[in-house]
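For reference, the structure I am asking about is given below.
Every protein chain except one is present and positioned as in the full complex.
And now, chain A:
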Amino acid sequence: MSNDQNQIPPPHASPDEERVGVYVCHCGSNIARTIAVEDVALWAEQQEHVVVARDYKFMCSSLGQELIEQDIQAKGLSRIVVAACSPHMHERTFRGACQRAGLNPYLFEMANIRELTSWATDDREAATSKAKAQVKGAIERAVLQEPLEPLFVDINPNTLVVGGGIAGLTAALELADSGYHVYLVDRDSSIGGQMAKLDKTFPTLDCAACILTPKMVDAANHPNITLMTWSEVMAVDGFVGNFSVQVRHKPRYVIEDLCTGCGTCIEKCPSRVLDQHFEVGLGYHKAIDRNFPQAVPKYPVIDTTHCTYFQRGKCRACQVVCPTNAIDFTQKETFEQLEVGNIILATGYEQFDARRVPQYGYGRLANVFTSMEFERMVNAAGPTSGQVVLRDGVTAPQSVGIIHCVGSRDKNYNEYCSRACCMAALKFAHLVHERVPDAEVYNFYIDIRAAGKHYEEFYHRVLEEGTHFIRGRVAEVTDAARGPGEEGSLIIQAEDTLIGKQRRIPVDMVILMVGMEARHDARNVASTFGLGCDFEGWFTERHAKLDPVVTMTEGILIAGACQGPKAIPESVAQGSAAAARVAGLIGRRTIKLEPVRASIEAAACSGCRICNNVCPYHAIVFHEEIKISEVITALCQGCGACVAACPSAAITGAHFTREQVLSQIDGLLWDMQPGVLVLA
């Protein structure tokens, strides 16, 4: 390998001289029951290169590991093969044993004869024969292995957090409090994310703003946080520890250094526009405005599509009234380059578009609301000042139907459960009772998913408040009355699966509990940052259970609902977890990277550049002047796509070289009739 770090010469010049030790594990009876382990060990000892072969009850035990260590030293073994469980289980264990005995840990090969063989069949003869083939493959591969050294790279202690919702905010504050600098970028004009729109939070009914806004202010005032709102990440270069990020600052047309946030401009602006963004169409904002009065930062932004000056060239009311001359209509977008060591993505989710379920009438029937509309409505700072009213703005509903799982748990839209909506629906039921005491509330649900601390208790509380629960998916919401009781109402038609009957419930107001979806541009964001997305667009974590905030790309972490539907507590937990992971990395100052990476032999490279485009991590650069491509080792994640793609075989994939794999194939097929002629 063209690894520039202390290259250790292999102990023997040719594979023929390698001294292999083979260790076959019984795993108690897990392996030995199906595979004749003694037989495999005896047979292995007869194979070429093999100096010693043993079988042992538990190879992973300290005694088993010592066996390997002693043999390495006493018998001068240069390669170790362990036939046992999955490498995902104990590869690290045995690499450690090799290392302790002075053998490079990459001169070790594991044959998985437990998960892949002894547990997968009862046929002892076939399993034993398969195990032999696996061991032979491992031996043949091991003799061609080369010692590899991990790469060490320095970690820049600055961190970029993308998204200033509750997850990103938590991550940024945790890191900043630990003494590390954070750039917090949000494409909206204020941080706060979706949580800033909410009124109360379940199950405690804390006011969302009361717990969120102090954190927003903390972030803005923190000496270790550089807040960049109305900004977007355009490009990411580099690798863990050394990312270079280009951020685009969109023009606010307000000079932040001069603006005091007094709000006079907002007051005097003559252009009043329906606010589709923050007020989800229920309220209005001015052409110069901020999302909400407690926005952080407090600087407003001019909405150029509705600003009279930008549209017609006159007005300038804001400029005239601004006491500090902070309005600048000529502002242009600017770009800034940030150097960071780690990146935490907390880009959140989007609401499912209720118009996609036409039978529920959203957008057609006036008094069908989405959950976010209702959320804004019950918010004391929202467009109706907390009054629960119909679309006319004055009439309080006498009955409210809450429909669960709109766009979730539905094969036509999203199969998954959006996790937070059941509890939000229960909260809404409670809030309707609180604001309109006489109103009847009907919940149409599939299952009530109240899994969380004090969630079930909240459900019981809502039950006791007299909310009606009807179990069944709603077929339709209509205004076509069939009988005298239904006139002038919205009728919810649903099957009540508990009594096995169709029911028609007339109500004044319908709330659709819309699910969460990945951001519409999640795939673009994923490709900018070089991470994976699943079918639905949620970012893919390294391990769903054991590594939920780390991605496959070193140094890129995820937190909150960008990884999958989440409520506030889980988002906060992930934000903290991501921050802790980053702080841990920064604390180490350097990071050790797996040496399983590609490298290009310059002399064999034809400069065709095929590999440049094959690499998903932009880890291969082309040197125009010498017409040769080169792998930036720290960027390479070791997938081997370029190795297979190179028409000149100029790229070597460390630990998975062509020779190693071909040799393993030979070993695996040791008992088969080989073809005589070689296909060139």
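Basically, contacts are C-beta pairs under 8 Å (C-beta built on N, C-alpha and C of every residue); 3 or more make two chains touch, one makes a residue touch a chain; residues count from 1.
The rule is simple: contacts and distances are computed from a predicted model.
Think of the chain that is not pictured: of "Methyl-viologen-reducing hydrogenase subunit delta", "ATP synthase subunit a", "General L-amino acid transport system substrate-binding protein" or "Pyruvate:ferredoxin-oxoacid:ferredoxin oxidoreductase, beta subunit", UniProt labels it "Methyl-viologen-reducing hydrogenase subunit delta". Considering the full assembly, A:Ile665 is the residue among A:Leu42, A:Cys210, A:Ile626 or A:Ile665 that touches the omitted chain. In the complete complex, the hidden chain is touched by one of A:Asp39, A:Glu115 or A:Glu256, namely A:Glu115. Contact with the chain not shown here comes from a single listed residue; of A:Gly64, A:Pro297, A:Pro383 or A:Gly640, that residue is A:Gly640. Not every partner is drawn; the one left out touches chain A at residues 86-88, 112, 114-123, 126-127, 129-130, 133-134, 137, 526-527, 530-535, 540, 552, 596, 614, 616-617, 637-641, 643-645, 653, 656, 658, 661-662, 664-666, 668-669, 672-679.
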